[in-house]
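Of the protein chains in this complex, all but one are displayed in their positions.
Up next, chain A:
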Amino acid sequence: MNGLLELRDLSVHYRTARGEVTAVRSVSLGLDAGQTLGLAGESGCGKSTVAMSVLRLLPRDARVEGQVLLDGEDVRGMSWGRLRAVRWAAASVVFQGAMHALNPVHRVGEQIAEPMRLHGVTGSVSALLDQVELPSRAARAYPHELSGGQKQRVMIAMALACEPRLVIADEPTTALDVVVQAQVLDVLKRLVSERGIGLVMISHDLSVLASTCDRLAVMRHGQVVEEGPAREVITSPAHPHTQALAAAFPTVGDPASRQVTPSEGADGPVLLRASDVHVSFGATRAVAGVDLEVRAGEIVALVGQSGSGKTTLARTLLGLQKPTAGRVLFEGRELPRSASGLRAYRRQVQLVLQDPTSALNPRHSVYEAVAEGLRIHRVDGDESARVAEALSQAELRPPELFFPSLPHELSGGQRQRVVIAGALALGPRLLVADEPVASLDASVRGEILALLLRLRRELGLAALVITHDLGLAWTIADRVAVMYRGELVEQGTVEQVLLSPRHDYTRTLLAAVPHDQRSTRPNWTNSP
(Lines give C-alpha, C1' and ligand atoms only; values in the text may rest on other atoms or scores of the structure.)
Protein backbone atom coordinates (compact mmCIF):
# COMPACT_ATOMS: atom_id res chain seq x y z
CA MET A 1 0.00 0.00 0.00
CA ASN A 2 1.32 3.37 -0.96
CA GLY A 3 -1.31 5.64 0.52
CA LEU A 4 -1.45 9.31 1.35
CA LEU A 5 -0.30 8.80 4.90
CA GLU A 6 1.36 5.78 6.34
CA LEU A 7 2.60 5.28 9.86
CA ARG A 8 4.99 2.37 10.24
CA ASP A 9 5.78 1.14 13.70
CA LEU A 10 5.61 4.64 15.16
CA SER A 11 6.71 5.09 18.78
CA VAL A 12 7.03 8.36 20.65
CA HIS A 13 8.80 8.75 23.97
CA TYR A 14 8.85 11.85 26.13
CA ARG A 15 11.84 12.62 28.30
CA THR A 16 10.57 13.81 31.66
CA ALA A 17 12.05 14.35 35.09
CA ARG A 18 10.95 10.84 36.05
CA GLY A 19 12.65 9.20 33.10
CA GLU A 20 11.34 8.36 29.69
CA VAL A 21 7.60 7.98 29.25
CA THR A 22 6.30 6.16 26.21
CA ALA A 23 3.25 7.96 24.82
CA VAL A 24 2.87 5.98 21.61
CA ARG A 25 3.91 2.34 21.18
CA SER A 26 4.51 0.91 17.68
CA VAL A 27 1.44 2.25 15.93
CA SER A 28 0.92 1.35 12.27
CA LEU A 29 -1.88 3.03 10.36
CA GLY A 30 -2.60 3.96 6.75
CA LEU A 31 -4.88 6.39 4.96
CA ASP A 32 -5.73 6.91 1.29
CA ALA A 33 -6.95 10.08 -0.39
CA GLY A 34 -10.70 10.58 -0.08
CA GLN A 35 -10.80 8.45 3.05
CA THR A 36 -11.54 9.31 6.64
CA LEU A 37 -9.71 7.66 9.48
CA GLY A 38 -10.99 8.02 13.01
CA LEU A 39 -8.68 7.85 16.02
CA ALA A 40 -10.61 7.20 19.20
CA GLY A 41 -9.44 6.95 22.78
CA GLU A 42 -9.55 8.57 26.17
CA SER A 43 -7.44 11.48 27.32
CA GLY A 44 -3.80 10.53 27.63
CA CYS A 45 -4.01 7.56 25.26
CA GLY A 46 -1.60 9.18 22.80
CA LYS A 47 -4.00 10.00 19.99
CA SER A 48 -2.98 13.67 19.78
CA THR A 49 0.70 12.70 19.92
CA VAL A 50 0.20 10.47 16.88
CA ALA A 51 -1.46 13.33 15.02
CA MET A 52 1.20 15.89 15.89
CA SER A 53 4.00 13.54 14.89
CA VAL A 54 2.74 13.63 11.29
CA LEU A 55 3.84 17.25 10.92
CA ARG A 56 6.66 16.95 13.43
CA LEU A 57 4.88 19.36 15.74
CA LEU A 58 5.95 17.50 18.88
CA PRO A 59 7.83 19.28 21.64
CA ARG A 60 11.62 19.15 21.77
CA ASP A 61 11.77 16.49 24.46
CA ALA A 62 9.94 13.94 22.33
CA ARG A 63 11.88 11.08 20.75
CA VAL A 64 10.28 9.49 17.70
CA GLU A 65 10.94 6.01 16.34
CA GLY A 66 9.55 4.34 13.24
CA GLN A 67 8.45 5.93 10.00
CA VAL A 68 5.89 8.61 9.15
CA LEU A 69 5.38 8.49 5.39
CA LEU A 70 3.53 11.40 3.83
CA ASP A 71 3.01 10.61 0.13
CA GLY A 72 5.79 8.09 0.46
CA GLU A 73 8.29 10.55 1.90
CA ASP A 74 9.48 10.13 5.48
CA VAL A 75 8.64 13.22 7.50
CA ARG A 76 11.37 12.42 9.96
CA GLY A 77 14.06 12.69 7.31
CA MET A 78 12.91 16.00 5.86
CA SER A 79 15.12 19.06 6.00
CA TRP A 80 13.80 22.08 7.85
CA GLY A 81 12.96 23.90 4.60
CA ARG A 82 11.20 20.90 3.12
CA LEU A 83 9.23 20.43 6.31
CA ARG A 84 8.11 24.06 6.21
CA ALA A 85 6.94 23.57 2.64
CA VAL A 86 5.07 20.40 3.57
CA ARG A 87 3.39 21.91 6.62
CA TRP A 88 0.06 23.31 5.59
CA ALA A 89 0.68 22.92 1.83
CA ALA A 90 0.58 19.13 1.92
CA ALA A 91 -0.98 18.48 5.30
CA SER A 92 -2.69 20.79 7.75
CA VAL A 93 -4.25 20.63 11.18
CA VAL A 94 -7.56 21.76 12.64
CA PHE A 95 -6.53 22.35 16.19
CA GLN A 96 -8.47 21.46 19.27
CA GLY A 97 -10.33 24.34 20.90
CA ALA A 98 -11.05 26.96 18.24
CA MET A 99 -11.56 29.49 21.03
CA HIS A 100 -7.87 29.57 21.79
CA ALA A 101 -6.26 28.67 18.48
CA LEU A 102 -7.30 31.93 16.80
CA ASN A 103 -5.43 35.14 17.49
CA PRO A 104 -7.90 37.53 19.13
CA VAL A 105 -6.32 40.72 17.74
CA HIS A 106 -6.43 39.85 14.02
CA ARG A 107 -9.42 39.66 11.75
CA VAL A 108 -10.16 36.08 10.79
CA GLY A 109 -9.71 36.89 7.10
CA GLU A 110 -6.08 37.83 7.73
CA GLN A 111 -5.57 34.65 9.70
CA ILE A 112 -6.98 32.50 6.92
CA ALA A 113 -4.75 34.31 4.43
CA GLU A 114 -1.65 33.89 6.57
CA PRO A 115 -0.69 30.37 5.41
CA MET A 116 -1.33 31.39 1.77
CA ARG A 117 1.01 34.34 2.16
CA LEU A 118 3.69 32.20 3.82
CA HIS A 119 3.56 29.60 1.07
CA GLY A 120 3.10 32.01 -1.79
CA VAL A 121 -0.16 30.40 -2.82
CA THR A 122 -2.83 32.45 -4.54
CA GLY A 123 -6.38 31.94 -3.46
CA SER A 124 -9.44 33.71 -2.26
CA VAL A 125 -10.46 33.96 1.36
CA SER A 126 -14.10 34.37 0.46
CA ALA A 127 -14.03 31.18 -1.62
CA LEU A 128 -12.64 29.34 1.37
CA LEU A 129 -15.27 30.82 3.66
CA ASP A 130 -17.88 29.80 1.15
CA GLN A 131 -16.66 26.22 1.30
CA VAL A 132 -17.26 26.10 5.04
CA GLU A 133 -20.62 27.80 4.59
CA LEU A 134 -19.74 31.15 6.07
CA PRO A 135 -20.65 34.48 4.42
CA SER A 136 -17.65 36.30 2.93
CA ARG A 137 -18.20 39.28 5.23
CA ALA A 138 -17.15 37.00 8.10
CA ALA A 139 -13.58 37.65 6.95
CA ARG A 140 -13.76 41.11 8.49
CA ALA A 141 -14.85 39.82 11.88
CA TYR A 142 -12.62 39.37 14.90
CA PRO A 143 -12.71 35.95 16.59
CA HIS A 144 -14.79 37.17 19.54
CA GLU A 145 -17.53 38.31 17.18
CA LEU A 146 -18.07 34.75 15.96
CA SER A 147 -19.84 31.89 17.71
CA GLY A 148 -18.06 28.66 18.63
CA GLY A 149 -19.27 26.82 15.56
CA GLN A 150 -18.29 29.69 13.27
CA LYS A 151 -14.82 29.83 14.78
CA GLN A 152 -14.43 26.11 14.25
CA ARG A 153 -15.39 26.60 10.60
CA VAL A 154 -12.83 29.39 10.30
CA MET A 155 -10.25 26.90 11.59
CA ILE A 156 -11.31 24.44 8.90
CA ALA A 157 -11.12 27.15 6.21
CA MET A 158 -7.63 27.96 7.49
CA ALA A 159 -6.62 24.32 7.22
CA LEU A 160 -7.85 24.23 3.64
CA ALA A 161 -6.10 27.46 2.63
CA CYS A 162 -3.19 25.85 0.77
CA GLU A 163 -5.26 23.01 -0.64
CA PRO A 164 -3.58 20.28 1.36
CA ARG A 165 -4.20 16.64 0.55
CA LEU A 166 -4.33 15.63 4.19
CA VAL A 167 -6.23 17.33 7.03
CA ILE A 168 -5.84 16.31 10.64
CA ALA A 169 -8.74 17.37 12.85
CA ASP A 170 -7.96 17.12 16.57
CA GLU A 171 -11.24 16.99 18.53
CA PRO A 172 -12.88 19.39 16.06
CA THR A 173 -16.27 19.41 17.77
CA THR A 174 -15.52 18.78 21.43
CA ALA A 175 -16.47 22.20 22.77
CA LEU A 176 -19.53 22.58 20.55
CA ASP A 177 -23.09 21.63 21.32
CA VAL A 178 -25.01 19.04 19.37
CA VAL A 179 -26.68 21.18 16.74
CA VAL A 180 -23.49 23.03 15.84
CA GLN A 181 -21.48 19.81 16.04
CA ALA A 182 -23.74 18.25 13.41
CA GLN A 183 -23.20 21.24 11.11
CA VAL A 184 -19.42 21.15 11.47
CA LEU A 185 -19.32 17.40 10.87
CA ASP A 186 -21.41 17.86 7.73
CA VAL A 187 -18.95 20.44 6.40
CA LEU A 188 -16.04 18.06 7.01
CA LYS A 189 -17.82 15.12 5.38
CA ARG A 190 -18.73 17.17 2.33
CA LEU A 191 -15.16 18.42 1.90
CA VAL A 192 -13.78 14.90 2.00
CA SER A 193 -16.16 13.65 -0.65
CA GLU A 194 -15.98 16.74 -2.90
CA ARG A 195 -12.27 17.44 -2.83
CA GLY A 196 -10.88 13.99 -2.26
CA ILE A 197 -8.70 14.95 0.67
CA GLY A 198 -7.69 12.49 3.33
CA LEU A 199 -9.02 13.28 6.80
CA VAL A 200 -7.70 12.02 10.11
CA MET A 201 -10.23 12.75 12.80
CA ILE A 202 -9.40 12.48 16.48
CA SER A 203 -12.10 12.29 19.11
CA HIS A 204 -12.98 10.67 22.40
CA ASP A 205 -16.58 10.40 21.24
CA LEU A 206 -17.12 7.19 19.33
CA SER A 207 -20.49 8.27 17.99
CA VAL A 208 -18.97 11.33 16.30
CA LEU A 209 -16.37 9.17 14.60
CA ALA A 210 -18.90 6.50 13.72
CA SER A 211 -20.98 8.99 11.81
CA THR A 212 -18.09 10.45 9.79
CA CYS A 213 -15.31 7.89 9.37
CA ASP A 214 -14.69 4.98 7.03
CA ARG A 215 -12.11 3.36 9.20
CA LEU A 216 -11.68 3.51 12.93
CA ALA A 217 -8.69 2.89 15.18
CA VAL A 218 -9.16 2.71 18.93
CA MET A 219 -6.17 3.59 21.05
CA ARG A 220 -5.38 2.80 24.64
CA HIS A 221 -2.16 3.38 26.59
CA GLY A 222 -0.37 4.40 23.39
CA GLN A 223 -1.33 1.29 21.45
CA VAL A 224 -3.94 0.63 18.82
CA VAL A 225 -6.15 -2.00 20.41
CA GLU A 226 -8.61 -2.34 17.58
CA GLU A 227 -8.71 -1.20 13.99
CA GLY A 228 -11.10 -1.81 11.15
CA PRO A 229 -14.01 -0.46 9.14
CA ALA A 230 -16.00 1.91 11.34
CA ARG A 231 -19.19 -0.07 10.99
CA GLU A 232 -17.61 -3.30 12.19
CA VAL A 233 -15.79 -1.69 15.08
CA ILE A 234 -18.97 -0.08 16.35
CA THR A 235 -21.42 -2.90 15.79
CA SER A 236 -19.25 -5.75 16.97
CA PRO A 237 -16.43 -4.36 19.08
CA ALA A 238 -13.90 -7.07 19.83
CA HIS A 239 -11.76 -5.37 22.46
CA PRO A 240 -13.33 -4.73 25.89
CA HIS A 241 -12.06 -1.14 25.81
CA THR A 242 -13.92 -0.46 22.57
CA GLN A 243 -17.01 -1.98 24.10
CA ALA A 244 -16.71 0.35 27.09
CA LEU A 245 -16.26 3.37 24.81
CA ALA A 246 -19.24 2.37 22.69
CA ALA A 247 -21.43 1.87 25.75
CA ALA A 248 -20.55 5.30 27.10
CA PHE A 249 -22.31 7.03 24.23
CA PRO A 250 -25.71 5.40 24.17
CA THR A 251 -28.09 5.72 21.29
CA VAL A 252 -31.38 7.39 22.03
CA GLY A 253 -34.13 4.85 21.57
CA ASP A 254 -31.95 1.83 22.24
CA PRO A 255 -33.69 -0.07 25.08
CA ALA A 256 -30.42 -1.78 26.00
CA SER A 257 -28.82 1.47 27.12
CA ARG A 258 -31.78 2.67 29.16
CA GLN A 259 -31.07 2.01 32.82
CA VAL A 260 -34.36 3.14 34.35
CA THR A 261 -37.62 1.27 34.48
CA PRO A 262 -40.40 3.66 33.47
CA SER A 263 -42.43 3.53 36.69
CA GLU A 264 -39.50 3.99 39.05
CA GLY A 265 -39.80 7.04 41.33
CA ALA A 266 -42.48 8.85 39.37
CA ASP A 267 -45.13 9.24 42.04
CA GLY A 268 -43.36 10.81 45.00
CA PRO A 269 -44.48 14.11 46.49
CA VAL A 270 -43.29 17.28 44.73
CA LEU A 271 -39.96 18.32 46.22
CA LEU A 272 -39.00 21.37 44.24
CA ARG A 273 -41.27 23.48 42.13
CA ALA A 274 -40.42 26.47 40.00
CA SER A 275 -43.39 28.50 38.92
CA ASP A 276 -43.11 31.12 36.20
CA VAL A 277 -39.47 31.88 37.03
CA HIS A 278 -37.87 34.76 35.13
CA VAL A 279 -34.21 35.77 35.36
CA SER A 280 -32.87 38.74 33.43
CA PHE A 281 -29.40 40.20 33.28
CA GLY A 282 -29.99 43.74 32.11
CA ALA A 283 -31.74 43.43 28.79
CA THR A 284 -30.95 39.75 28.24
CA ARG A 285 -33.55 37.35 29.46
CA ALA A 286 -31.74 34.18 30.49
CA VAL A 287 -34.79 32.42 31.89
CA ALA A 288 -38.20 33.50 30.61
CA GLY A 289 -41.05 31.94 32.51
CA VAL A 290 -40.17 28.39 33.52
CA ASP A 291 -42.46 25.96 35.32
CA LEU A 292 -40.66 22.85 36.48
CA GLU A 293 -41.24 20.19 39.08
CA VAL A 294 -38.93 17.66 40.63
CA ARG A 295 -40.53 14.94 42.71
CA ALA A 296 -38.88 13.07 45.55
CA GLY A 297 -36.74 10.23 44.26
CA GLU A 298 -37.04 11.34 40.65
CA ILE A 299 -34.31 12.07 38.12
CA VAL A 300 -35.19 14.92 35.80
CA ALA A 301 -32.97 15.84 32.87
CA LEU A 302 -32.88 19.46 31.77
CA VAL A 303 -31.72 19.43 28.16
CA GLY A 304 -30.73 22.24 25.86
CA GLN A 305 -28.03 23.87 23.80
CA SER A 306 -25.39 26.03 25.42
CA GLY A 307 -26.78 29.48 26.05
CA SER A 308 -30.31 28.21 26.54
CA GLY A 309 -30.38 29.29 30.17
CA LYS A 310 -30.03 25.84 31.77
CA THR A 311 -27.27 26.80 34.17
CA THR A 312 -28.96 30.07 35.17
CA LEU A 313 -32.13 28.15 35.96
CA ALA A 314 -30.15 25.68 38.07
CA ARG A 315 -28.45 28.48 39.99
CA THR A 316 -31.84 30.05 40.62
CA LEU A 317 -33.24 26.78 41.94
CA LEU A 318 -30.27 26.56 44.30
CA GLY A 319 -30.84 30.10 45.53
CA LEU A 320 -27.49 31.25 44.14
CA GLN A 321 -29.26 33.61 41.78
CA LYS A 322 -32.31 35.70 42.65
CA PRO A 323 -35.20 35.32 40.20
CA THR A 324 -36.37 38.56 38.61
CA ALA A 325 -39.93 37.30 38.85
CA GLY A 326 -41.69 34.09 39.78
CA ARG A 327 -41.27 31.75 42.70
CA VAL A 328 -39.23 28.72 43.65
CA LEU A 329 -40.87 26.44 46.19
CA PHE A 330 -39.22 23.66 48.14
CA GLU A 331 -41.75 21.29 49.74
CA GLY A 332 -44.42 23.92 49.20
CA ARG A 333 -42.53 26.70 50.93
CA GLU A 334 -40.89 29.58 49.10
CA LEU A 335 -37.09 29.74 49.13
CA PRO A 336 -35.87 31.81 52.06
CA ARG A 337 -34.14 35.09 51.28
CA SER A 338 -32.17 35.51 54.48
CA ALA A 339 -28.60 34.23 54.68
CA SER A 340 -29.36 31.82 57.51
CA GLY A 341 -32.54 30.56 55.81
CA LEU A 342 -30.64 29.90 52.58
CA ARG A 343 -27.96 28.11 54.53
CA ALA A 344 -30.54 25.76 56.01
CA TYR A 345 -32.01 25.22 52.54
CA ARG A 346 -28.60 24.17 51.22
CA ARG A 347 -28.64 21.13 53.49
CA GLN A 348 -31.57 19.89 51.45
CA VAL A 349 -30.40 20.76 47.94
CA GLN A 350 -26.82 20.31 46.79
CA LEU A 351 -24.88 21.11 43.66
CA VAL A 352 -22.51 18.95 41.58
CA LEU A 353 -20.52 20.99 39.10
CA GLN A 354 -19.40 20.17 35.59
CA ASP A 355 -15.65 20.12 35.91
CA PRO A 356 -14.50 18.40 39.09
CA THR A 357 -10.94 19.59 38.51
CA SER A 358 -11.86 23.20 39.04
CA ALA A 359 -14.69 22.52 41.48
CA LEU A 360 -12.21 21.37 44.12
CA ASN A 361 -9.87 23.80 45.77
CA PRO A 362 -6.42 22.52 44.72
CA ARG A 363 -5.05 23.31 48.17
CA HIS A 364 -7.60 21.26 50.10
CA SER A 365 -7.27 17.53 50.73
CA VAL A 366 -10.14 15.19 50.01
CA TYR A 367 -10.97 15.14 53.70
CA GLU A 368 -11.18 18.92 53.91
CA ALA A 369 -13.22 19.15 50.72
CA VAL A 370 -15.81 16.66 51.99
CA ALA A 371 -15.84 18.07 55.51
CA GLU A 372 -16.25 21.63 54.24
CA GLY A 373 -20.04 21.48 54.21
CA LEU A 374 -20.14 19.82 57.64
CA ARG A 375 -18.00 22.59 59.06
CA ILE A 376 -20.08 25.34 57.46
CA HIS A 377 -23.24 23.89 58.94
CA ARG A 378 -21.54 23.03 62.25
CA VAL A 379 -22.88 19.50 62.09
CA ASP A 380 -22.47 17.77 65.44
CA GLY A 381 -21.03 14.32 65.89
CA ASP A 382 -18.03 12.50 64.61
CA GLU A 383 -16.79 14.48 61.64
CA SER A 384 -14.38 11.90 60.30
CA ALA A 385 -17.00 9.15 60.53
CA ARG A 386 -19.39 11.25 58.46
CA VAL A 387 -16.72 12.03 55.90
CA ALA A 388 -15.82 8.36 55.65
CA GLU A 389 -19.48 7.46 55.20
CA ALA A 390 -19.98 10.04 52.44
CA LEU A 391 -16.85 8.87 50.64
CA SER A 392 -17.90 5.25 50.73
CA GLN A 393 -21.38 6.21 49.52
CA ALA A 394 -19.62 7.80 46.57
CA GLU A 395 -17.75 4.51 46.11
CA LEU A 396 -14.34 5.76 47.18
CA ARG A 397 -13.28 2.81 49.28
CA PRO A 398 -11.58 2.46 51.66
CA PRO A 399 -12.33 6.12 52.49
CA GLU A 400 -9.41 6.54 54.91
CA LEU A 401 -7.02 5.94 52.05
CA PHE A 402 -8.33 9.03 50.24
CA PHE A 403 -8.37 11.40 53.24
CA PRO A 404 -4.96 12.99 52.70
CA SER A 405 -5.02 13.00 48.87
CA LEU A 406 -4.98 16.29 47.02
CA PRO A 407 -7.25 16.71 43.97
CA HIS A 408 -4.37 16.59 41.47
CA GLU A 409 -3.41 13.13 42.71
CA LEU A 410 -6.80 11.72 41.74
CA SER A 411 -8.25 10.76 38.38
CA GLY A 412 -11.11 12.74 36.84
CA GLY A 413 -13.71 10.20 37.91
CA GLN A 414 -12.39 10.07 41.46
CA ARG A 415 -12.50 13.87 41.66
CA GLN A 416 -16.13 13.91 40.59
CA ARG A 417 -16.83 11.31 43.27
CA VAL A 418 -15.23 13.61 45.85
CA VAL A 419 -17.49 16.45 44.73
CA ILE A 420 -20.50 14.13 45.01
CA ALA A 421 -19.32 12.93 48.44
CA GLY A 422 -19.02 16.55 49.56
CA ALA A 423 -22.63 17.05 48.61
CA LEU A 424 -23.77 13.76 50.19
CA ALA A 425 -22.09 14.54 53.51
CA LEU A 426 -24.86 17.02 54.25
CA GLY A 427 -27.56 14.42 53.63
CA PRO A 428 -29.43 16.37 50.92
CA ARG A 429 -32.66 15.25 49.30
CA LEU A 430 -32.02 16.73 45.90
CA LEU A 431 -28.85 16.94 43.84
CA VAL A 432 -28.57 19.50 41.07
CA ALA A 433 -25.90 18.18 38.72
CA ASP A 434 -24.68 20.57 36.02
CA GLU A 435 -23.22 18.46 33.19
CA PRO A 436 -21.88 15.94 35.73
CA VAL A 437 -20.01 13.80 33.21
CA ALA A 438 -19.26 16.23 30.36
CA SER A 439 -15.61 16.59 31.27
CA LEU A 440 -15.01 12.95 32.14
CA ASP A 441 -13.54 10.17 30.07
CA ALA A 442 -15.89 7.78 28.35
CA SER A 443 -15.23 4.77 30.55
CA VAL A 444 -15.77 6.83 33.71
CA ARG A 445 -19.04 8.42 32.56
CA GLY A 446 -20.93 5.17 32.91
CA GLU A 447 -19.65 4.67 36.45
CA ILE A 448 -20.69 8.14 37.61
CA LEU A 449 -24.14 7.74 36.06
CA ALA A 450 -24.51 4.35 37.74
CA LEU A 451 -23.55 6.01 41.01
CA LEU A 452 -26.32 8.61 40.61
CA LEU A 453 -28.84 5.84 39.94
CA ARG A 454 -27.63 3.83 42.93
CA LEU A 455 -27.90 6.87 45.23
CA ARG A 456 -31.46 7.35 44.05
CA ARG A 457 -32.29 3.71 44.72
CA GLU A 458 -30.59 3.49 48.12
CA LEU A 459 -31.01 6.98 49.56
CA GLY A 460 -34.09 8.10 47.66
CA LEU A 461 -32.07 11.01 46.36
CA ALA A 462 -33.78 13.06 43.66
CA ALA A 463 -31.65 14.68 40.96
CA LEU A 464 -31.96 17.43 38.42
CA VAL A 465 -29.36 16.65 35.77
CA ILE A 466 -28.49 19.44 33.38
CA THR A 467 -27.02 18.24 30.13
CA HIS A 468 -26.66 18.91 26.44
CA ASP A 469 -26.36 15.17 25.84
CA LEU A 470 -29.63 13.48 24.92
CA GLY A 471 -28.01 10.06 25.23
CA LEU A 472 -27.34 10.80 28.90
CA ALA A 473 -30.95 11.83 29.46
CA TRP A 474 -32.02 8.61 27.77
CA THR A 475 -29.76 6.56 30.04
CA ILE A 476 -30.73 7.79 33.49
CA ALA A 477 -33.66 10.20 33.54
CA ASP A 478 -37.29 9.59 34.39
CA ARG A 479 -38.47 12.83 32.88
CA VAL A 480 -36.97 15.28 30.41
CA ALA A 481 -37.47 19.02 30.13
CA VAL A 482 -36.20 20.67 26.95
CA MET A 483 -35.04 24.25 27.29
CA TYR A 484 -34.73 26.63 24.37
CA ARG A 485 -33.99 30.36 24.64
CA GLY A 486 -34.93 30.55 28.31
CA GLU A 487 -38.19 28.66 27.99
CA LEU A 488 -39.18 25.04 28.51
CA VAL A 489 -40.55 24.07 25.14
CA GLU A 490 -41.39 20.52 26.03
CA GLN A 491 -41.44 18.28 29.07
CA GLY A 492 -42.65 14.82 29.87
CA THR A 493 -41.38 11.32 30.44
CA VAL A 494 -38.22 10.30 28.64
CA GLU A 495 -40.12 7.99 26.31
CA GLN A 496 -42.63 10.65 25.36
CA VAL A 497 -40.16 13.42 24.71
CA LEU A 498 -37.30 11.54 23.11
CA LEU A 499 -39.24 8.99 21.12
CA SER A 500 -42.21 11.04 20.01
CA PRO A 501 -41.14 14.67 20.27
CA ARG A 502 -43.81 17.26 19.65
CA HIS A 503 -41.80 20.46 19.50
CA ASP A 504 -39.66 21.33 16.47
CA TYR A 505 -36.68 22.20 18.58
CA THR A 506 -36.66 18.79 20.27
CA ARG A 507 -36.70 17.22 16.80
CA THR A 508 -33.79 19.41 15.74
CA LEU A 509 -31.83 18.33 18.80
CA LEU A 510 -32.58 14.67 18.18
CA ALA A 511 -31.69 14.92 14.51
CA ALA A 512 -28.35 16.51 15.40
CA VAL A 513 -27.23 13.61 17.56
CA PRO A 514 -24.62 11.72 15.53
CA HIS A 515 -26.14 8.47 14.37
CA ASP A 516 -23.93 5.49 13.98
CA GLN A 517 -24.71 2.31 12.16
CA ARG A 518 -25.50 0.37 15.33
CA SER A 519 -29.21 0.93 15.18
CA THR A 520 -31.45 2.45 12.61
CA ARG A 521 -33.05 5.75 13.47
CA PRO A 522 -35.67 5.14 16.13
CA ASN A 523 -39.16 5.22 14.84
CA TRP A 524 -40.64 8.35 16.40
CA THR A 525 -44.16 6.94 16.56
CA ASN A 526 -43.40 3.68 18.37
CA SER A 527 -42.40 3.57 21.99
CA PRO A 528 -40.51 0.46 23.01
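Points to keep in mind about this one:
Following the convention adopted for this analysis, a contact is a pair of C-beta atoms (placed from the backbone, for glycine too) under 8 Å apart; a residue touches a chain by one contact, two chains touch by 3 or more; residues count from 1.
Assume contacts and distances are computed from a predicted model.
You can't see one chain of this complex, but its UniProt record names it "Peptide/nickel transport system permease protein", from the set "PaaI family thioesterase", "Peptide/nickel transport system permease protein", "Oxidase" or "NADH-quinone oxidoreductase subunit I". When the omitted chain is restored, the residue from A:214, A:368 or A:447 that touches it is A:368. The chain that is not drawn here is touched, among residues A:249, A:403 or A:505, by A:403.
Touch with the chain that is not drawn comes from one residue among A:68, A:351 or A:463, which is A:351. Screening A:40, A:271 or A:318 for touch with the missing chain picks out A:318. Here one chain is not drawn; of A:115, A:422, A:446 or A:486, the residue touching it is A:422. Annotation for chain A: contacts to the undisplayed chain at residues 318, 320, 339, 342-343, 346-347, 350-351, 353-355, 358-361, 363, 365, 367-368, 371-373, 376-377, 383-384, 403-404, 406, 419, 422-423, 426.
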